[in-house]
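For this view, one protein chain was removed and the others were kept in their places.
We call the chains A, B and C, going by the order they appear; numbering starts again at 1 in every chain.
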Amino acid sequence: MVRVDFLGPIQKAPLELEITNLSELALILQKDTELSQWLSNSAVALNDTLVNSLDVALKDGDRISLLPPVCGG
Amino acid sequence: MVRVDFLGPIQKAPLELEITNLSELALILQKDTELSQWLSNSAVALNDTLVNSLDVALKDGDRISLLPPVCGG
Amino acid sequence: MGIESLYSLQFVEAEKVLSLYDGALNVPKILQDWYEEEAKSNYGAYIPFVGTVRDEDGIEGLSFDIYEPILESWFKTWQTKAKESGAIIKMAHSRGDVLLHESSYIAAVFSPKRRVALEFIEKFVEDFKASAPIWKYDLRDGARIYALSRSTAIQGSGILGVKN
Partner (left out) sequence: MGIESLYSLQFVEAEKVLSLYDGALNVPKILQDWYEEEAKSNYGAYIPFVGTVRDEDGIEGLSFDIYEPILESWFKTWQTKAKESGAIIKMAHSRGDVLLHESSYIAAVFSPKRRVALEFIEKFVEDFKASAPIWKYDLRDGARIYALSRSTAIQGSGILGVKN
């Protein structure tokens, strides 16, 4: 099971998904209309490390986070 | 009479001179061996405003200052 | 000292220099604490950057969410970069609501020489704005409104939105 967290202003409860890579996650999330404004501008972290490509394998217990545009300070 | 002050590390008492321009002052100071290390690296102010050229007339009561290399902070 | 003690020492050090507070920062106290912590460290330059909530566009204040695990790893990368230049960085940020004319952010660089400090504070603050996982909301009529138009997508964003 892979857990997906939506951070900051994305008002969405975490998901628990049976997936093995990020491309599968992209397909699932693209079907969710709630997320349409967020997928194109959010960064993705795997176990709290940012990733730059969908070419990433996932294993049981992994945690994915979606980070929408930031503005600290 | 024009007063000439030597600022900061230049260990020299002020002069009172009867001069009418900065070129005259240059000739006088260049004869002073105490000043040989300072003339080429000091800035010159007339009545507390920096001047960039010797082409400046002086009148009675004017004040000249020599400012050697600076290092604040 | 064994490897474990060394590791925990570094961890404590990293904790101390990144401080998160609920609500507004006590700016004079933080600036003083940091100054005194480094009073004998032989740094010649100390440059804090203080960010304060401006009264503009009719807001009542700002509010912040922080994702701490990634903020800490981002900060440690900068701390490593600073150490390579003989400098250190300290940072404080608010969680939750910060009202008008209160301060929500302080970053500071200490370094032996001024050039390194001047260059670091600028690069650090700019990367902080572009990369630190903190989300800002305007407070209006008691509600939190995400400040999307003033926010920046983190580098590499959008990979999940690309259709195959």
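Throughout what follows, a residue touches a chain if its C-beta (ideal position, glycine included) is under 8 Å from a C-beta of that chain, and two chains touch if they have at least 3 such contacts.
All values derive from a computational prediction rather than experimental measurement.
Colleague: I'd like to know which visible chains would be in contact with the absent chain if the whole complex were considered.
Modeller: Answer for the hidden chain's contacts among shown chains: B, C.
Colleague: Hey, which of C:L18, C:I121 or C:L139 is the one touching the hidden chain?
Modeller: Candidates C:L18, C:I121 or C:L139; residue touching the omitted chain: C:I121.
Colleague: Going by the contact rule already stated, which one of B:V2, B:I19 or B:V44 would touch the omitted chain in the full complex?
Modeller: In the complete complex, the chain left out is touched by residue B:V44.
Colleague: Going by the touch rule given at the top, which residues of chain B touch the chain that is not shown?
Modeller: Those residues of chain B that touch the unshown chain are 7-9, 22-23, 25-27, 29-30, 39-45, 48-54, 65-73.
Colleague: Would you write out the residues of chain C that touch the absent chain, in ascending order?
Modeller: 27-28, 31-32, 35-36, 39-40, 42-56, 101, 112, 114, 117-118, 121-122, 125-126, 129
Quick note on the criterion: only the chains that are shown with their structure count from here on.
Colleague: Need the CA-centroid distance for the pair chain B / chain C, whole Å please.
Modeller: Chain B and chain C have C-alpha centres separated by 50 Å.
Colleague: Just curious, how far off is chain B from chain A if you go by their C-alpha centres, in Å?
Modeller: 71
Colleague: Suppose each chain is reduced to the average of its Cα coordinates; what separation in Å results between chain A and chain C?
Modeller: Taking the average C-alpha coordinate of chain A and of chain C, the gap between them is 24 Å.
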